[in-house]
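Step one of this worksheet: look at the structure below.
All protein chains but one are shown at their positions in the complex.
Our next item is chain A:
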Amino acid sequence: MKPLLLVTKQGVYGSLQDKGRYGYRAFGIPLSGPMDNVSFHAAQLILHHFHDQTSFEMFVGGFEFEALADSIYVLTGGCCTCLVNSSPIEMWKTFHLTKGDRLAIKNVSQGSIVYLTPLGGFHSEYELGSSSYLPLGNLGTAISKGSILYGQVASPLKMNRGLYAPYRPTFASSITVRMFKGPHFELFTEESQRLFLQNPFQFIGGNRMGYYIKGPTLQLQNMQDILSEATQFGTIQVPQSGNPIILMADAQTVGGYPIIATIHEDDLHKVAQMRMFNTIKFVLEE
């Protein structure tokens, strides 16, 4: 464990994430882990990590760092301007920082979430089997201006590695995702069921716990309470307002709002990378 980076400027929101905190959902501990699994895993592959290591996940950039030691990194995820000592560098390709270098993650132009991963991953104490940060449970390490990110000991990379441009994910401003009917789908009016399946919804904000989307208002046939039950990353709940909420990586483990649908696991990364006013459309996976 050695000091790698000093956070010199804090962006919108950043947190350390590993694969997630498995095995504690029955105790009310959210799974956590990366919002965009595809970009997170790409970083692991590029760095030749045998196991998933810890990345720093950033929302819409804004972070700046000073290197405290020499190391290799890769940036993956939403398309953004990345500068090393004011010169732009390419994402999806390993790069080297020398002690004293400054790394800046500027505005994100496509997608919204960026992963910074050093060779060997960041070091953070394991709590309940994971290093993922969860503010609500005070689990993991909070990162803000002045924080130091530590690295793990790793064997060196023999050459520069990266993903060729055609293989890099792109993030469209309107997406279509597969979903499964939720346990309470039939409790909605037929009109609402139809509107839900036929209309796009617009992303209007959110965080690691949930994304808010707006479209036609969805109503239950009868205003009734349902019993709380298990939820997950991808659960689409509809509170009384009629505007759906998509639960994300830090989703609470149980919820009491009617569940209209659940998004297919393989499409969650697209949802995570949505930006303000992007649209999402749902298709039923039979």
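As a working rule, a contact is a pair of C-beta atoms (placed from the backbone, for glycine too) under 8 Å apart; a residue touches a chain by one contact, two chains touch by 3 or more; residues count from 1.
Note that contacts and distances are computed from a predicted model.
Chemist: For the chain omitted from this view, which of "Dinucleotide-binding enzyme", "histidine kinase", "3-isopropylmalate dehydratase large subunit" or "5-oxoprolinase subunit PxpB" is its UniProt protein name?
Modeler: Of "Dinucleotide-binding enzyme", "histidine kinase", "3-isopropylmalate dehydratase large subunit" or "5-oxoprolinase subunit PxpB", the absent chain's UniProt record names it "5-oxoprolinase subunit PxpB".
Chemist: From the listed residues A:D70, A:E90, A:E191 or A:E265, report the one that touches the chain absent from this view.
Modeler: A:E265
Chemist: Looking at A:V38, A:A69, A:I89 or A:L128, which residue reaches the missing chain?
Modeler: A:L128
Chemist: Applying the definition given at the start, please give the residues of chain A touching the unseen chain.
Modeler: With respect to the unshown chain, the touching residues of chain A are 22-29, 127-128, 136-139, 180, 182-183, 226-230, 232, 234, 252-254, 262-266.
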